[in-house]
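My questions all concern the structure below.
Of the protein chains in this complex, one is absent; all others appear in place.
We call the chains A, B, C, D and E, going by the order they appear; numbering starts again at 1 in every chain.
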Amino acid sequence: MTTSLNQLGIVKRNIVRADPAAVAKLSRFGVATIHEAMGRVGLMKPYLRPVYGDAKLCGTAVTILLQPGDNWMMHVAAEQLQPGDIAVAACTTDSEDGFFGDLLATSFMARGAKGLIIDGGVRDVEELERMGFPVFSRAISAKGTIKATLGSVNIPVICAGALVNPGDVVIADRDGVVVVPAAIAGQVADAAEVRENNETHKRQKLAAGVLGLDMYKMREPLATAGLQYID
Amino acid sequence: MTTSLNQLGIVKRNIVRADPAAVAKLSRFGVATIHEAMGRVGLMKPYLRPVYGDAKLCGTAVTILLQPGDNWMMHVAAEQLQPGDIAVAACTTDSEDGFFGDLLATSFMARGAKGLIIDGGVRDVEELERMGFPVFSRAISAKGTIKATLGSVNIPVICAGALVNPGDVVIADRDGVVVVPAAIAGQVADAAEVRENNETHKRQKLAAGVLGLDMYKMREPLATAGLQYID
Amino acid sequence: MTTSLNQLGIVKRNIVRADPAAVAKLSRFGVATIHEAMGRVGLMKPYLRPVYGDAKLCGTAVTILLQPGDNWMMHVAAEQLQPGDIAVAACTTDSEDGFFGDLLATSFMARGAKGLIIDGGVRDVEELERMGFPVFSRAISAKGTIKATLGSVNIPVICAGALVNPGDVVIADRDGVVVVPAAIAGQVADAAEVRENNETHKRQKLAAGVLGLDMYKMREPLATAGLQYID
Amino acid sequence: MTTSLNQLGIVKRNIVRADPAAVAKLSRFGVATIHEAMGRVGLMKPYLRPVYGDAKLCGTAVTILLQPGDNWMMHVAAEQLQPGDIAVAACTTDSEDGFFGDLLATSFMARGAKGLIIDGGVRDVEELERMGFPVFSRAISAKGTIKATLGSVNIPVICAGALVNPGDVVIADRDGVVVVPAAIAGQVADAAEVRENNETHKRQKLAAGVLGLDMYKMREPLATAGLQYID
Amino acid sequence: MTTSLNQLGIVKRNIVRADPAAVAKLSRFGVATIHEAMGRVGLMKPYLRPVYGDAKLCGTAVTILLQPGDNWMMHVAAEQLQPGDIAVAACTTDSEDGFFGDLLATSFMARGAKGLIIDGGVRDVEELERMGFPVFSRAISAKGTIKATLGSVNIPVICAGALVNPGDVVIADRDGVVVVPAAIAGQVADAAEVRENNETHKRQKLAAGVLGLDMYKMREPLATAGLQYID
Partner (left out) sequence: MTTSLNQLGIVKRNIVRADPAAVAKLSRFGVATIHEAMGRVGLMKPYLRPVYGDAKLCGTAVTILLQPGDNWMMHVAAEQLQPGDIAVAACTTDSEDGFFGDLLATSFMARGAKGLIIDGGVRDVEELERMGFPVFSRAISAKGTIKATLGSVNIPVICAGALVNPGDVVIADRDGVVVVPAAIAGQVADAAEVRENNETHKRQKLAAGVLGLDMYKMREPLATAGLQYID
């Protein structure tokens, strides 16, 4: 392998993106469903929030490793973005500075990128909403950054507690952000579909007044565990 | 008393809910007003926030004590919910996992529940908003939970720093969440009404340019306390 | 100077407000732009957030130093507010109580104040939005406060990590809050204008697909720093 | 009952303290053991920490409800302290001010109190250590407090997430703080003893190299749950 | 004045240090006493903690404004340090990186500096303790920093919420950190002495069993405020 985690000063140009059909299929499902379909793994930490209300994302990751207070690699990453990509930016240390604003968003959009996931801060939130460029971040901050130190682009990064390899599928909505490894994207999309179909049926029963206690047959295991009903 | 605080493995079926007339009257007032009317007590910690913008709640508490990462008791609680109830969920330890989503919301709505207050995380936020099921939580997280360990339903719980007994009135709006003990619900509603009427009058005077300094007669106590005006 | 930082029990009546023309000019620019135009200084900490969605502010500071859980000085400050002012409230210690609500907002609006910046909590958020009185705070809390201890009005205060002198210009939007010393308000407004014009040009180039790497001539310094492209 | 949770302006003089024999027996066990012996309930939040290294406490609670930035009730509480008591101080809102220092500690020691648990800040830490007066707090802060607003003494309080009734047993060590209701103190002490004895035996087996997998017979349930060993 | 708050790229060489006699006198008192003697102002936030147990400091401030993840100005500051000085480092944004370790400590000690107060992280904690160089910081972190961007030395800075001018007296102990403006250092030292003497007398009375209720004559104001004793 030519790249390793957190190696600095590297830009990988040729990355293997997840199968477009799998990405398209995954885009139909929410983050909670996909996370369950993968076996309850792959979530980023819940401190990542959309910077404006109705942001949603599904695309392939171009990864960025930033240095604290420095957004030089954002510009390097722009050149590596292709239509359908999502920029996923981690930082070598916790930093809430405003690494990204409307100028970079303009550039990323011109490259066809769909949005940004960043374990750091962003600014120009009003313009980002007006442009329709979705961003999920750990903070909103007007604090400017410098361009002085190398990070990397398209190496594996840990973003908000989750490992992201370049080319992985990243899905984000109001429930959070989940990463699907490129190699299993299709399989996870299928499992999400099964789960979703299954949930429609359950939803109907629950709406009709059937209790989860009965639908999931929980009464016996609860009694075995020792649950006591008193009056 | 057959139940005590935090006792595990218990479901109390018959609880005494606050007087419906008192609940109806309390529903006309905001959380800040009610909290003041009770003598500035009864508030949950301000980290509880509505998961969507205009959520509001007023109803009687069905309490739930969860275990970390485990939502088994949510299903047990569903059966105890009656029209007008609000589910109030505490956890034996701090946990931000997604204990609740649209399936449980469907079931709770089918039971007539008005909403959920939870000292933990929830998911399916977009669906919750679409369904119109208000939730106030400490976090939004897609992280799934298991069903393995007993907690309790309808015992006294401490939720976000406030004691809640089953049947108490819970009121929530954009200012936070307040608990009114069932026994004093009517008395608090009356006091809230007095305070609200009183505030209308004050508001008019302040809007007309009268200063609080004069309306509340603060100039003398401020001078006594030693306040100095300089130029 | 007759007032100093953190001195308690003082109200300064005659303060020198920034030049109205400079304030008007600054009101045309966002917080991020102004912060950059000042040389990347003057920002308050990013934990200050608008209590409702589209709040924006630009005006001259009337400063308030509060005691924890005590909003007495808010009433004293009301008398010092003039049209175009923004109340800027700090506290002698971290406190998230609800120091401010719709009654005080009514009074502040009657005085011509434009809004409030507070390193503390506020309540009556729904009413504040309805009234159109913008507030940026560190918390939303219904917790009531007392009126027992002297703070000060119109002394220099440190609010959310930034020094604010009475009369300084305060600008707030969804990106945060920035303070411009009164003495340099015009100069900063001019620099912001230059920056804004410059950004328009850059935005057009980036939208046309020119890369920041080329527009900012970064390729050579990146290579000098050792950046390696691999396939 | 003449007192209720969070009622302000009340001092209850005659409280029923837990049986001294039960307190003495509980003092032999650690917080983790007692918490387990009670069925994993009764813990305060882990943010409470000893202000100096080897602090340990076991005694009966005299409860105090403070107002933010105000330690008036500490002086009221001093008169209610008896030999063997532990002062347990909650606050009506989160506050890290220094509510307690060496003068109050001198007074509390003169009354025979053993220590302090406080969901707030304290100061004079070096003197407290020199005096040998153990304190568990959420913060250390030199910030002084005022004496202006009534709280209460010996009403039920919620301290760091746990309900404490006056007279309950409070045990604190480096693992945290646990509350044992007075009515079950003897029973919990007995259960703790059984558990401790049981642990001694387990400790010997584990030290001899027996695996928990075998000692607790976990291999079969793990296999049933689906655990796979690979090479 | 030729320097102003937060101005970047400046080193002021000639600063006016507080009167050595006042510094010497202040060194006899603790942080809590000095903070009270100044009228309860001047404290840094309580998140600043000593990196090893028994650290104590009293000296004159040489101020440093750092950039995030960059310790270049530490080296610039070393040259400005004189015997008896304390380095006081702020950062333009929140950063917990390790800006300081044993090499810089060696250099600072060689210049006669007494210690460091830093609103950021430090490393080499074991060596710092062995060398006897006291540090109060917001974090301990091994994360290395770069030397790329200008900050300033000996300009007014805001460190952990407190304004520090070069030459001010800084006192730190286990209770926290307090700043005494150079101009009032002697006056504050005198007030601290009076307070300390006064406390000795109070301590003796309290140790003898006199209650604060009686010593401070609180019974009447408590009754006036409405305090009720019940049995």
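We adopt the following convention: a contact is a pair of C-beta atoms (placed from the backbone, for glycine too) under 8 Å apart; a residue touches a chain by one contact, two chains touch by 3 or more.
None of the values given here were measured: they were computed from a predicted structure.
Note that the absent chain touches A, B, D, E when the full complex is taken as a whole.
Checked against the full complex, the candidates E:Met44, E:Ala78 or E:Leu211 give a single residue touching the omitted chain, namely E:Ala78. Residues touching the missing chain, restricted to chain A, are 4-8, 39-43, 45, 92, 94, 156, 158, 161-163, 181 (touch as defined at the top).
Remark: the residues of chain E touching the chain excluded from display are 2-3, 9-14, 72, 74-76, 78-79, 96, 98, 101-104, 106-107, 109-111, 121, 123-126, 139-144, 147, 149-150.
Across the interface with the omitted chain, chain B contributes residues 67-70, 92-97, 141, 143, 146, 148-149.
We take it that only the chains that are shown with their structure count from here on.
Listing every chain that touches chain B and chain D alike gives C. Common neighbours of chain B and chain C under the contact definition above: A, D. Between chain A and chain E, two chains of identical sequence, the interface residue sets overlap for the most part, with shared numbers making up over half of the total. We define each chain's centre as the mean of its Cα atoms; on that basis chain C and chain E are separated by 27 Å.
In terms of their C-alpha centroids, the spacing between chain B and chain E amounts to 42 Å. Averaged C-alpha coordinates give centres for chain C and chain D that are 42 Å from one another.
Among the residues of chain B, those in touch with two or more other chains are 40.
If the chains shown are joined wherever they touch, the resulting network has some other arrangement, not a path, ring, star or complete graph. According to the touch criterion at the top of this document, the contacting chain pairs are A-B, A-C, A-E, B-C, B-D, C-D, C-E, D-E.
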